[in-house]
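Note that this complex is displayed minus one protein chain, with the remaining chains in position.
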């Protein structure tokens, strides 16, 4: 494992991680370091295991084998009562958005802050400002089912970043967006990255990867396509 | 309205169609002809009204104003008991897939044929063959929630085409697909088009539009961006 | 049809959890209603056995000739509602009286002539054992010229009838209430189930399924749920009945009264009813549901 110079300790370390769903191998022997404050793309064709990788990092699924450390904390050792606190440090954009359909846009985004016990006035301010960035400020009172696909995705993005997380996991965050909106979103993520967040984006949009020029991790059938030799930067 | 020479009568005609959700104008004064056996792209940024347009054609939503004719049938005049029969002529791929999560892949796709009263043995054959085309043949017994985003999308595509529909409406059919899979899907749609189906694809993926070179209808804030002057072909 | 039944069964497999809840709910509803009915039937039975004790005494005038007694007996037997008439001579009456009043028996020791009247004890058929009918009969018997007086324990019977009426009305009202509540609960449960499956139904419509295609298996499922629920409910009731009547047996051994269970026909009726309940639940929820 090479130690990355950008940031201090790696934000995410995966050692020989396997993930099996029944007999199906979704991830095979993944060993990967992501430095603190790094920006990483995960790519690969449909079914390669991108979403699975992010789910493991967010403790949505348990690993089948191997170890994952986030900020030095071993995810297999963490007691289940601590999981919520860990998740509050991570913002996640799900491929299928996962908005609560009985709550409106504002409430969906505000939920993240309510969970953290942020004050009401504070919540209002933060939610409005983040919705403004993704261009959904005037839809605060709409319900997810009355939004277009791209609008839902933008709400999901707002929710992921509203809590100022140290790590942002984004699963195809621009899949439903036209190129202009996509650029806005990528700009937003880069801004967070510059202000210190570690960012992992799963995507199959090579235009975006090219325009960003960050490190790319390539998955194929659950395997790392080429052992990622972390290029020593600076 | 120019009469298209490819195909006989227009498969889809829209006259001054408006669609309002409450006070929000999703579509404004759309007048559009799509010839029988034509291949048309509908583009536009997030929230432009692409999905709304397809929903009107599939009778998911009623028009607020104006008339839509499909195969010469006026959609506002059709009795609700006839709607299922009209829908069986149209294959649709939803932006959010809309797979039934309690049914497995085979059952989801087979449903279209069951509804049409196709014989069991026939169903088996057709479903297998269409799943083979989209590369999901070996996942027939999986449930939608255990599929990756792209896999779900491919099942949705299989379901849309399995009934050999005369019209295929596709809403971002390649949004979750890597470029290879996307090409496979576009090839599939082109094949249907060549065998006589009318195809309408809503997408924001300009690569795909470019590679296909078909007519493009551009929406912006619910309006046709430039009155579509149908280029006389042949 | 077979296709729809197949689809219904597949559907039950796919939605086990919710079907189980529906079945349990139906079973409990059936249990409640039929337990109450059983309770009511048994309690009525008890009151009925008491009512059997109701009899009418007709006292003859002192000078009636023996030859006339049979004629009068026939007359009374011919009246509507009379089941049996027993002649009790004044001698028998005295013996009965003495037996009845052991304590005061000493009273009768230095008794002169037996001045008791001859009498008829009249038993009535079960259906005529209501206060009103007994009164009518009594008046009719009184109109026979050789009858001096008719006695039928007015007070006792009156009190009894009013209680019985009270019991019957509340019993019916409660049975109806329970039944309605059961229908509501089942309908609500099925509505909730359909609600949680509204997406599935919506998707089926979007791929061109007709309402009939969507509804048929749901109805069949409702009926199957009803059948399972009914059987389960009746079996549970039967178990409870066995437990209670075993307890009873010890408690009042050799009692005059035997707990009754429902007849086989009633079993069958309950199960049919609960199938209907499943169907009705479906019907009520689907009506509102497919509109929306």
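Read from first to last, the chains carry the letters A, B and C; within each, the first residue is number 1.
The working rule: contacts are C-beta pairs under 8 Å (C-beta built on N, C-alpha and C of every residue); 3 or more make two chains touch, one makes a residue touch a chain.
Fair warning: this is a prediction, and the values are worked out from it, not measured in the lab.
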Quick check: which displayed chains does the absent chain contact?
A, C
Omitted-chain contact residue, chosen from C:9, C:69, C:144 or C:174:
C:174
Among the options C:121, C:135 or C:149, the absent chain makes contact with C:149
Which residues does subunit A use to touch the chain missing from this display?
58, 60, 81, 84-88, 92, 94, 98-103, 107, 111-112, 114-116, 159, 163
Missing-chain contacts on subunit C, rising order, are 17-18, 21, 24-25, 28-29, 31-32, 35-36, 39, 42-43, 46, 59, 97, 103-104, 106-112, 115-117, 149, 151, 159, 161-163, 165-167, 169-171, 173-174, 177-178, 181, 184-185, 188-189, 191-193, 195-196, 240, 243-244, 247-248, 251-252, 255-257, 259
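Just so we're on the same page, only the chains that are shown with their structure count from here on.
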Using C-alpha centroids, which chain lies at the maximum separation from subunit C?
A
Chain closest to the middle [Cα centroid of all protein chains]:
B
Centroid of subunit A to centroid of subunit C, CA atoms only: how many Å?
67
How far is the middle of subunit B from the middle of subunit C, if each middle is the mean of its Cα atoms, in Å?
63
Centroid distance [mean C-alpha coordinates] between subunit B and subunit A, Å:
31
For subunit C, what residues touch not just one other chain but two or more?
none
Got the subunit A residues that touch at least 2 other chains?
none
